[in-house]
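Left out: one protein chain. Kept in place: all the others.
The letters A, B and C name the chains in turn, as written, and every chain counts its residues from 1.
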Amino acid sequence: MMLISCPWCGPREEAEFHYGGQAHVSYPEDPSALSDEEWARFLFYRDNPKGPFAERWNHSASCRRWFNVIRDTVTYEILAVYPVGTPKPVIA
Amino acid sequence: MSTQEFRTAQGGRIDRSRPIRFRFDGSDYTGYVGDTLASALLANGVIQTSTSIKFDRPRGIFAAGAEEPNALVQVEAPFPEPMLTATTVELYDGLVACGLGGQGRLSPEPDPARYDSVHVHCDVLVVGAGPAGLAAAAVAAETGARVIVVDERPEPGGSLLGTRETSVLEWATSVADRLRSNPEVKLLTRTTAFGYYDDNFVLAVERRTNHLGAAAPAHRSRERIWRIRARRVILATGAHERPLAFNGNDIPGVMLAGAARTYVNRYGVLPGRRAVVLTTNDSAYEAVFDLLDAGVEIAAVADLRTGGSPVWGPRCAERGVEVLAGYGVADVTGADRVSAVTLAGPDGSRDVAADLLLVSGGWNPVGALYSHAGGRLRFDTDLGSFVPDGCRQAVAVAGAAKGTFGLAGCLAEGAAAGREAVEAAGFTAPADTRLPAADEQPASPTAQVWVLPGDESRQYVDLQRDVTVAEIRRATGAGMRSVEHVKRYTTAGTAHDQGKTSGVLTSGVVAHLLGVDVGELGTTTFRPPYTPVSFAALAGRDRGMLYDPVRVTALHPWHEAAGALFENVGQWKRPWYYPRDGEDMHAAVLRECRAAREGVAMMDASTLGKIDVQGPDAAVLLDRLYTNMMSTLKVGSIRYGVMCRADGMVFDDGTVIRLAEDRFLVTTTTGGAAAVLEWMEDFLQTEWPDLRVHCTSVTEQWATVALVGPRSREVLATLAPTLAVDNASFPFMTWRDTEVAGIPTRVCRISFSGELAYELNVSWWDALALWQAVYDAGQPFGITTYGTETMHVLRAEKGFPIIGQDTDGTVTPQDLGMDWIVSKKKADFVGKRSFARADNHRPDRKQLVGLLPDDGTTLLPEGVHLVAAETVATGALPEPPVPMLGHVTSSYHSAALGRPFALALIRGGRGRIGERVYAPLGDALVPVTITSSVLYDPEGARRDG
Amino acid sequence: MAEQTTVRPTVRRSPLALAADRLADVAAATGGAVSIAEVPFLAQLNLRLDPKGPAADAAGKELGVALPTAAGVAARAGELTIAWLGPDEWLVIGPAGGEGDLEARLRSALGTGHPAVVDVSAQRTVLELSGPRVRDLLAFGCALDLHPRSFSEGACAQTRLAQAQVVLIARESGAFWVLVRSSFASYLADWLIDASVEFTGPQA
């Protein structure tokens, strides 16, 4: 049971959150301009790194805010938490 | 009733004034409060508790704690519990148990006990209340920090309990008392920390009533899971003594030296009368002297170190104990119990008569929790064991768990760890720490030995799995090079004790046989739980009706009183149908349908999800999420809408009510409410933060009563005198705020049945009053309540799909024949792009159609598949695989059609209307004709009444 | 329509009306260790607005206390409690029957800046828990640190209690308000009653 620091509510148990997968994947400006391949990439292809991963979480059991987290997918250590719309912090 | 002939005259921490009667393997015995089953058996001269799983060899009590590999027992009374270690089962009156060689037995009777779990937070968690743990806790507790101490034993003291360190024990007792009286401290005994998870989340199980036997109070949970979130953790989990592999090392009477010491000192029990001791280190000598003083004859000490023990050698001489330096055990004689030991060394070999053989092959720090936490272990060649070597979590290790075996060292290390932890947690540690004086023996180095010379087929490595050195040699001979492979090849370390005593020995033997360094080889992985935890404890309170929340509407009590049968829809309980006396479901549903089509009927529709969407850009948001246009909806009007996921597949549907220019009320499916709201928030927060919109769930603010049928207008009119109900004033797909039966109500003219119908929305609090009023007012019209089954039939007759029943995540709006709801005007909406993918243009996509069984009587089972006429041209099914056209998604008897009908997803279905296909039912092929999905009132003449 | 709502206790039924007796029995059964009672029909408004915008100040003036901007704070103003639910979301709780008037007042006070006011009075019901063991009772199902050091009077949180989503508010004299969705209320009541059994006999 990870302890995830909601930027608004503070540290809460993982069970209060919903996972949202890779962060920084935005809905295309004009989907109709995309080729099938490009659209397929948006729909189905996400990074799956072994190590630090920028991902989305939603504090569904509390403030319902979506936010971003950089988490190590091996140690599950949370390296950074940052609001949606802000750039991905650089992890040393 | 046997007497306790192996009980010492005095001493031990048992209460000799409180005898206990118990039964083991059919014989009655007595013991004392404070005994374990194992100590009480030993007191009665019983050392063999079972026979081994594979070779059926006698096996005896080998250890004195949780690491016991042999003495597995089945508790029979007061309630059956499989596979416990006799060394950890506290004795209580009426205990009935038997030895266990192989499999435990579960009770067919339901377990009457309660179980629970509790969340707890602390600044410092100390695992283990031995000298190191107590020293740490004492320091931490003084600072006002919130401290939790857990220990698996019934009383604090840890390894001290098995010693004669009376002064330190007194200190331990006083520390424990101070901890107990400190409101910010929890001292939990009988509590095993069994798992160490991310972010210092430690799970512990407390055994709260077991030791009370039949006297356990019913209101108290039998076992409790403590979910501990600690800022800092100190592991003072001690060490387990390690056995050695030698001939006959599995015969009852062979026992860990430290265990024998514990039996004598803690329980006042002599594990034997005449003992031989085999050791690689100094610790066994402590046992020698404790046993001597208790009256056990020490026949000889075989010290595998050629130089023996400089410290202890002379002392033994003083007491006339013979020490054979450089000697080992060549063999052990005895069938059910050790009778003699053959010692071999530089000056040859000799047989020594004995009924007890004490063994110490060194000590293994207990590294399980540390490993769970992600900590690394390294092999310390001086200690000859694996020790902690770094962990990313906020944890420290102290005492024997760190490889510090001297008492003074443990105390100092514990205190230092406690100080460090509270300081790190932001408290100020006391200037000085008073620790008891402990005279520490200068220990001479341990000899690193795993296997003694002999017959490998009689040298046991894992007693519980009957794994010998010979079997391990067979594994390495077969090509196995990793410990994990050897473990799986031999099953060593996979038994109930998960290799607590055998694990490191196995690695040592493998290293020995392969001629590699044991440090390089490593051990197998430690996994939670540290000791076995009962299923029931983990399930806790989430059992029976509390397994998952039951969600009910405000009208639920009324439905129950009306004798409704209920359907689980997600977590909701919804009325399924309302059988009258003697009615089966078929009859009840036909009656309910008829009422809705011919008279008037009512249903509780409160479970539909409802979301209040307001803000200047509300319409823009809805335009982007729904496939159809919502911005053109007029205030006062209602529109049906469908949402797709980005992949173009239908995700949810419902109605959209425009309350004001900048305010909508969106309804979702019963199951989709939470997902749709989270989805809206997702887009608003992450994609379109510029949109000025707020979404709020009002699912339980509003209760909804569907009033359906040609006579519903009359019923409404009687209840809402001020409301103009004629079709012109109150047209289809519009809403009005009014009072119904004096209750503020939002009346929507929506129909999910094709009939004239209204949805009456009131405050959840007013639901019952409204429902009762409608029910009463409807009596003259024969108003009938109906449930989900009838609702499904009515909508199916009209070809309205149920998302999740007629769709399965692979269906587009076009597949449902809803091209009309897919806006051509909008530049984009979620899912639009996917419609252009190649697969969405296949002519043979599955499309929703109607089906009519040709015989007019057969009800097709939902889920049955359809095959084309040419496929069964021979009149029978061909050999599989049989090409399938699609399957039946919904199927009902229709009162209105006077026959059964179905909806189905069929390849190129709309192009096949009129075609005859076949449904294989058992051995029969039922001919059915494909029709439009709208079978009732296709021209929609009835919705205005 | 919410604007016109008036209290009609004779016909209204709160979500836990039928559980009232069973909840009341808990105090006796536990020798006063915990008491549980529903506080029905309280006015509840969900407020969404920009905490930095003019609407926030206007709301503060109208309610008689500034909207709490710190997480986990429930402000009090006379009979009103304003609980922080999120960075731009509050729950205003007032006396029974006041929701219509309160919503009207707020709507007129807030003006532009697209604030959202939604009457959610019936969305959740309120349970009041009190007694010396109330924190222990909650700890059976709530993962938050409820120690007085970290959760004292005036603290609030949206979280999970057992398997229900709740709003938890620490009230005066060690009491708690637990706000639970109406459809989950009877589940939570059953859970609380079951959990309180631990306190019905001699304690270990």
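Quick note on the criterion: contacts are C-beta pairs under 8 Å (C-beta built on N, C-alpha and C of every residue); 3 or more make two chains touch, one makes a residue touch a chain.
In the analysis below, contacts and distances are computed from a predicted model.
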item	value
Options "NADH-quinone oxidoreductase subunit L", "ABC-type putative transport system permease component", "Sarcosine oxidase subunit beta" or "ABC transporter ATP-binding protein": UniProt name of the undisplayed chain	"Sarcosine oxidase subunit beta"
Chains shown that the absent chain touches, full complex	A, B
Touch criterion as defined above, residue of B:Tyr489, B:Trp688 or B:Tyr775 at the omitted chain	B:Tyr489
Residue of B:Ile53, B:Val338 or B:Val762 touching the missing chain in the full complex	B:Ile53
Touching residue (missing chain; options B:Asp15, B:Asp726 or B:Asp839)	B:Asp839
Contact footprint on chain A, counting only the chain that is left out	1-2, 14-15, 18-19, 21, 36-37, 40-41, 43-50, 53, 55, 71, 73-76
Residues of chain B in contact with the chain not shown	51-56, 79-83, 101-108, 110-111, 117, 195, 197-198, 201, 203, 225, 466, 474-475, 477-482, 484-485, 488-489, 496, 498, 527-529, 532-536, 538-540, 542-545, 547-548, 550, 567-569, 647-649, 804-805, 808-810, 834, 837-840, 861-865, 867, 877, 879-882, 884, 887, 889, 920
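Assume only the chains that are shown with their structure count from here on.
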item	value
Rounded Å distance, chain A centre to chain B centre (Cα mean)	26
Per-residue overlap in chain C, given as positions that touch at least 2 other chains	143-144
Per-residue overlap in chain B, given as positions that touch at least 2 other chains	227, 229
Residues of chain C that touch chain A when the two form their complex	71-72, 85-87, 89, 143-144, 157-160, 165
Contacting residues of chain B [partner chain A, same complex]	197-199, 201, 227, 229, 374, 392, 646-647, 674, 677-678, 681-683, 685-687, 689, 827-828, 830, 832-834, 836-838
Residues of chain B defined as touching chain C within the complex	114, 116-121, 146, 208, 217-221, 227, 229, 541-542, 545-546, 548-554, 556-557, 572, 607, 612, 614-616, 662, 692-694, 696-702, 737, 743-746, 763-769
